[in-house]
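Then we have subunit A:
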Amino acid sequence: MIDVVGFLISWLTLLGIYAILALTLNFESGTSGVTNFGKVFFYGLGAYVGATLTVYLFLLLNGVDVSKTPPYDVSGIVLLGELAGKNPALNLGLLALSLATAFLVAGVIGYLLSYPIIRVGPAFVGFTLLSTGELFRIFLQHYEPVGGSRGLMSIPGPFSWVPQPRLREVLFLALVLAVLAATYLVMDRLTNSPLGRTLRAVRDDEVAALCMGKHVPKLKATVLFIGSGFSGVAGVLLAYYLTSVNPDMFVPAVTFNVWAMIILGGMGNLRGALLGASIFTFIDRALSFVTPQLGVTVISPDYVRGFAVGLVMVLVLLYRPQGLLPEGRVETVAWEELGGGASG
Partner candidate 1 sequence: MVGVLRLVDVYSGYGKMEVLHGVSFELGKGEIAAVLGPNGAGKTTMLNTIFGLATLHRGEVSFNGVKLNGRKPSEIVKLGVSYAPQLDNVFPNLTVEENLVVGAFIRGKDPGIRSDIEDILDLFPEIKRRRNQKAKTLSGGERQMLAVARALMTRPSVLLLDEPTSGLSPKAGATLMNKIKEIQQTRGVAILLVEQNVARALEIADRAAVLVGGKIVREGSADEFKSIPIERLFFGK
Partner candidate 2 sequence: MLPGYPYSILNFFQYTFFYILFSIPLTLSYRNTKVINFAHANFISYGIYTAVFLNGLLGNTSLALACLAAFAVGGSIALVNHLLVFRPLEKRGASMSLIMIASMGLWIMYNYALYMLADIAHYYTLKNFISYGRIVYADVPEVELLGLRLQQSFVAGGLAALVLVASLYLFLEKTTLGKAMRAVADNPVLAEISGIPRNTIVNLTWLIAGGAAAVGGAIWTSFSGTVTPTSADAMILQVFTVSFIGGLVSLLRTGLGAVAIAFIENVGIAALNTYFGVPISFRPFLTFVTLLTILIAFPPLGAAGGLPFRFRSRKVRAE
C-alpha cells in the first residue's frame, strides 16, 4: 500500500540536497573551524541566483518582454508553465548556467564575507554569518525584481520536458546524486591532503597556525569560497526541486538542521555528515507515516513525531557522544612512511 519507490525517490532527493549542505558545513566547521551559522544564507543565495536566472532567461529567450510580463506575475507564471517543456536544450543549458553562476556568486560572497570575521572567535563568526543571512532574507522580502515577498514560482526544472512524472523524478534524483558525489569527491580530496591538515591546524589554534606561517585569513576565505559555492549549488537544486523560492524558506532553522546532521554523524568526518543527514531526514519522514496511526486523540498525533525527533537526537548523542563516526586522521601517504619507520 505504501509507495516504497516514491518514498525512496522523494527521501533521497531531499537527503541528497541536505547531504551536500552537510558535507560543505562539515568541511567549513568540522574541518576548518569556520563556525558557519549562516549556511542558509549561501543556500538561499544559490537558490535565488538559480531561480532568478532561470525564470528571466527562460522568458527572455522565448521572446517575452519581462518588463511587461515579469516572471512573478500571474501572466508570467502561466507563461513559464506553458513554455517549460518545449525545449529540452534550453532547460538543460539553464541548469548548467545556474549551477555555475550560483557556485561563483555564493562562493565569491563567501570569500568576501571572510573579511569581517577574521579577527573574531568561532561563536562570533557564526553569529556574524547568521545575521548576514537574516539581512539577506529581509532584503529579499523587499526586493521586487526577485518577486519580493511573493518569491518566484513555476521555475522550469531541468527535466520538465520529460512527460512521465516518475521518470522525471528519477532523473532529478540522479542529478542530485551526481552533484552529491562530486561534492563528496572534492571534499574528500581536500580534507585528506596537506590543505586539510593545515585547515585542521587552523581550527585547533588559529594563532599558532598564523605563527607557523599559515595565511589564516586567506585560508578561511578559501574555505568559505569552496563551502559556499557548493551550498549555492545545493540551493539551485532546491529551487528546481520545489519549483519555487520564497524568502520565508531561508530561515535560520535550516542552518541548525544541517548542524544537527553533521554533529550527529560526527564533526570532521565526511561519511558522518552523510550518515547524519540520512538519519535526520529519515526519522522525520518515517515517523510521519507512523504517528498518525497512533490513535492519539487528546493531543495532535503529529506533536508526538516532533517530540520524538528531538528525543532521538538527544538519545543518539547520549549514546554516542563523539557523534556516530568520530573524526579520523588525515589520510595521506605520510602514514606509509611511518609503517616502514615504526617497524625499523
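Quick note on selection: all candidates are chains of the complex that A comes from, given by their letters.
Note that in this section a residue touches a chain if its C-beta (ideal position, glycine included) is under 8 Å from a C-beta of that chain, and two chains touch if they have at least 3 such contacts; residues count from 1.
All figures in this text were calculated on a predicted structure; none of them were measured in a lab.
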Which of 1 or 2 touches subunit A - same complex, any copy: 2
Residues on subunit A engaged by candidate 2 in the complex (per definition of touch): 29, 116, 118-124, 127-128, 130-132, 134-135, 138-139, 141-142, 206-207, 210, 216-217, 252, 256, 259-260, 263-264, 267, 298-300, 303-304, 306-307, 309-314, 317-318, 321-323
